[in-house]
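Quick one: the structure is below, questions incoming.
Only one protein chain is missing; all other protein chains are in place.
Right after this comes subunit A.
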Amino acid sequence: MVINIMNPGRNGVADWIIQRASAVILGLYTIFMVAYLLFHPDLDYTAWSGLFSHIWMKVFTLLALVSVAAHAWVGLWIVATDYIKPAAIRFGALLFVILALFVFVVWGVQVIWGV
């Protein structure tokens, strides 16, 4: 068995559910964004920042951002355990991925609440 230092207590069912649930959230967010852009062909800065000033939009966006991180983490962990066989290189690659995702989320929070 693979010793998952990067994944304490990892469970296949939980991973599977996280991946599906985050995909649904991202799907909804994408549909919302595409619809919003289609219905606002003359979008300007005021309308755009107005949209993100609503608390529900901040929550929805943060939820989507966390979903991106969770979805990417599960997915890239699977890709890495398939294709990167040397444990040290895989550990390094996954460490890079999780650090990058962490930075994206923190940075994203700052951007969203900066509006």
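Just so we're on the same page, a contact is a pair of C-beta atoms (placed from the backbone, for glycine too) under 8 Å apart; a residue touches a chain by one contact, two chains touch by 3 or more; residues count from 1.
We take it that contacts and distances are computed from a predicted model.
Only one chain is not pictured, and the protein name UniProt records for it, out of "Succinate dehydrogenase iron-sulfur subunit", "histidine kinase", "carbamoyl-phosphate synthase (glutamine-hydrolyzing)" or "Branched-chain amino acid transport system permease protein", is "Succinate dehydrogenase iron-sulfur subunit". Within the set A:Gly12, A:Pro41 or A:Gly114, the residue that contacts the chain not displayed is A:Gly12.
Listed for subunit A, the residues touching the missing chain in the whole complex are 1-2, 4, 7, 10-17, 78, 81-83.
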